[in-house]
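Shown here: the complex without one of its protein chains, the others still in place.
First chain written, first letter: the chains are A, B and C, and each begins at residue 1.
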Amino acid sequence: MKKLINKTENVVSEALLGMDAAHPDLRVDHEHKIIYRGDDRRPGKVGLISGGGSGHDPLHGGFVGLGMLDAACAGEVFTSPVPGQIMEATKTVDDGAGVLHIVKNYTGDVMNFEMAAEMAAEETGVNVLSVITNDDVAVQDSLYTAGRRGVGVTVLLEKIAGAAAEEGRSLAQVAEIAHRVNANGRSMGVALTSCTVPAAGKPTFDLPGGEIEMGVGIHGEPGRKRLPIASAKEIAALLVEPIVGDLDFTGGDGVIAFVNGLGGTPLMELYLMYNEVAQILKKSGIHVARSLVGPYITALDMAGCSVTLLKIGPEMLSLWDAPVRTPGLRWGV
Amino acid sequence: MKKLINKTENVVSEALLGMDAAHPDLRVDHEHKIIYRGDDRRPGKVGLISGGGSGHDPLHGGFVGLGMLDAACAGEVFTSPVPGQIMEATKTVDDGAGVLHIVKNYTGDVMNFEMAAEMAAEETGVNVLSVITNDDVAVQDSLYTAGRRGVGVTVLLEKIAGAAAEEGRSLAQVAEIAHRVNANGRSMGVALTSCTVPAAGKPTFDLPGGEIEMGVGIHGEPGRKRLPIASAKEIAALLVEPIVGDLDFTGGDGVIAFVNGLGGTPLMELYLMYNEVAQILKKSGIHVARSLVGPYITALDMAGCSVTLLKIGPEMLSLWDAPVRTPGLRWGV
Amino acid sequence: MTDTSVDVEALDRWIRRFAEEVSKNKDLLTDLDSAIGDADHGSNMDRGMSATVAALDEASSQGRPLTTAGALLKTVGMTVVSSIGGASGPLYGTLFLRMGTSAGDVEALDDAGFSAALTAGLAGVVARGKAELGDKTMCDALAPACAALDASLAGGAGLSEALAVAATSADTGRDATIPMLARKGRASYLGERSIGHQDPGATSVALLVNAAAATLGSRP
Partner (left out) sequence: MTDTSVDVEALDRWIRRFAEEVSKNKDLLTDLDSAIGDADHGSNMDRGMSATVAALDEASSQGRPLTTAGALLKTVGMTVVSSIGGASGPLYGTLFLRMGTSAGDVEALDDAGFSAALTAGLAGVVARGKAELGDKTMCDALAPACAALDASLAGGAGLSEALAVAATSADTGRDATIPMLARKGRASYLGERSIGHQDPGATSVALLVNAAAATLGSRP
């Protein structure tokens, strides 16, 4: 394993020191590993919190700021934060209007956020609602399993719900639009290589020379199946088909099309993939209203990408276009 | 080689199709492989053009837009554009106020831009000035060699000169500040892995398990020497020492400190490196006025990073802070 | 037969032994989690149990020793919850917290009391994680261990003997996860591909029950 790190145990805390130094707009609580907005918030604004295992940068810490999150709790690499952190962040950002927890659907994340919400409510009576993202069509959904993973939609949701909160909407309203975003988004990912968790010191899975792993998440979990490496055009089709097969994206005001890099794949390839995705969508009669291309929800150094489609209407579109000022997404301000 | 591509010959043109589709703010001339600003420019504004081999995304195409470049010419992967492209872009962006060519100091880039400037001047009489960036302290400079490579400073220069042009300064003034940026910036890079040029199909160099390559550029050129992998703290020292040994960065208004990812290294490690760099600068009495952390001038999928320091005064600082709206850098607008 | 007394010191020994075993088997647990998860179960458990040992040390060094079984187990649970994260943090945390509640403010537990506490812990894990038997989780080692412990004690065995049986059951339960198709936790994302791999959580649970057999059964 070759990484730009010191001790593996300190990767997360040292990266937070760097984020803190690089972004005067943010305030970092190093004891609790929480990244806060450093600027003034609208009084009485609903608080937006997310968090999860580290190693998905810029998610979540890079999405803290005006128009997006109020706080992000950083867990160990690929390990959800603990209830204490989440409770601390919840109490800190609550301004009386309540707090929304944005949680990716992993057993660990769900349970830790759940415990934190219970504990925070008990301690201070803060009103907490949660939205759980579960957009990964690679995973067969069922009442009897852990269900689908939360992946790319999380980024879009944090932006859109963040704008709704910034507008001054109530907790119930912000939660409602957040649920709507999740319900209307689907994702699918592919890995060309595994990632290497610093503490593990070696790649999580072996991927022989000529193979790719279809249906991976963002934790180096092995995917659903291996295939021989194919062209970008073929891979794009393999990613888009299960997405559009799962939800009807035609008609209406179109979609936000999001091609996400998993960390080790350069932007040039992501643009090339986006071209393939855009062509498929065009042929399928799906109108692309907005697009996003880049590494936004990553899996350490994994090479590969994911595609997310989010069906939108005028309301979501205007929330998407609303000003945002975070290290990871910034426009209109 | 595993990449998200179709045919290796089409990598650049297909990535440009994707950029075009993803960025309605840009206009792409696919025949000439030129990325133009799609929005309205101030009338009579000096035109800023850069370009170079592809594979350094977001440089240069991702820096086209308000407050930065007017056009970027995309060469083949790691191969400078040809004079015809550059001439075409020069004629197109000239608004009577002349055009500045921003060229990284590589033999090929310098010669192709030179020929283009000669041809454009001959054909249309457009006034062209050039600035050549050569900030890489890994390379020993001499009158008798190709001199130092242009690397990280190019990003900062495109931003600062872009802001000067946007303000309405004359060609001579824009060129002057551009030269000043180059004169005050220094960089140094390290690779943890080689990159793989699509047409070559295999890594440009072999880097055995436990070794790193110090003093690499952005083309997978082997560096100056190999060392056993070291801690982030040690690597940061090895990068910063030759920079501050080459130019005095203490005093004055401080520096822009830029930790750049080479393509395959995740943001978490870049932040961790930035923390180490910031600590060294603090100990050395160098004030960090602004910082930039992320993959901005890359070498395809190479893992590693570079550090750039730019000594600034109030003028450069305010040009740095001025609004910019490009796919790669965006603030204040 | 006389009941074995599981007092605070014995529980402390148990937890420390578990921490040692986790540390020794850290790479194994992470390797198992690499195959069907995200390669962190070893470092998660090791981080949690090191923090727990540190918390136990601190409590005694600061002169506020944990004097009841309930207090000790709750401290373990709280430390685990607040230092692990992931799935194992809340699950192991709940296990120990519920054991603590079940144990209550007593200096020592009798055999039945220990068995009841462990079963209460299992119930907490099930309540929190909603896993059913056969879902390929830590429950597949913990549930048979609880059942065996209870049955052995009911059949007249001493704690020593009953815990030995429970440890064997945990091992068998752990091994039985290999052919299972995962329906909970990260391994469930793999569908059919989860078959043929041993569950990391069931493996750490087997270490926990074996540590109990090695430390609790002996009369003081």
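Observations, loosely collected:
The rule is short, and it goes like this: contacts are C-beta pairs under 8 Å (C-beta built on N, C-alpha and C of every residue); 3 or more make two chains touch, one makes a residue touch a chain.
Just so it is clear, the structure is predicted and the values come from calculations on it, not from any experiment.
Shown chains touched by the missing chain in the whole complex: B.
The residue from B:H23, B:H101 or B:R149 that touches the chain not shown here is B:R149. When the omitted chain is restored, the residue from B:M115, B:V288 or B:L317 that touches it is B:M115. One of B:Y36, B:F63 or B:Y106 touches the chain omitted from the figure, and that residue is B:Y106. Which of B:G38, B:P222 or B:G252 touches the hidden chain is settled by the complete complex: it is B:P222. Looking at chain B, the residues touching the absent chain are 53, 75-84, 106-108, 111-112, 114-115, 138-140, 142, 144-146, 149, 197, 199-200, 204-205, 217, 219-225.
In this text, only the chains that are shown with their structure count from here on.
Path length between chain B and chain C in the chain contact graph, taken as the least number of steps between touching chains: 2. Chain centre most remote from that of chain B: C (centre = mean of CA atoms).
Centre-to-centre separation between chain B and chain C, using Cα means, comes to 55 Å. Chain centres here are Cα means. That of chain A falls 29 Å from that of chain B. The distance from the centre of chain A to the centre of chain C, with each centre set as the mean of the Cα atoms, comes to 33 Å.
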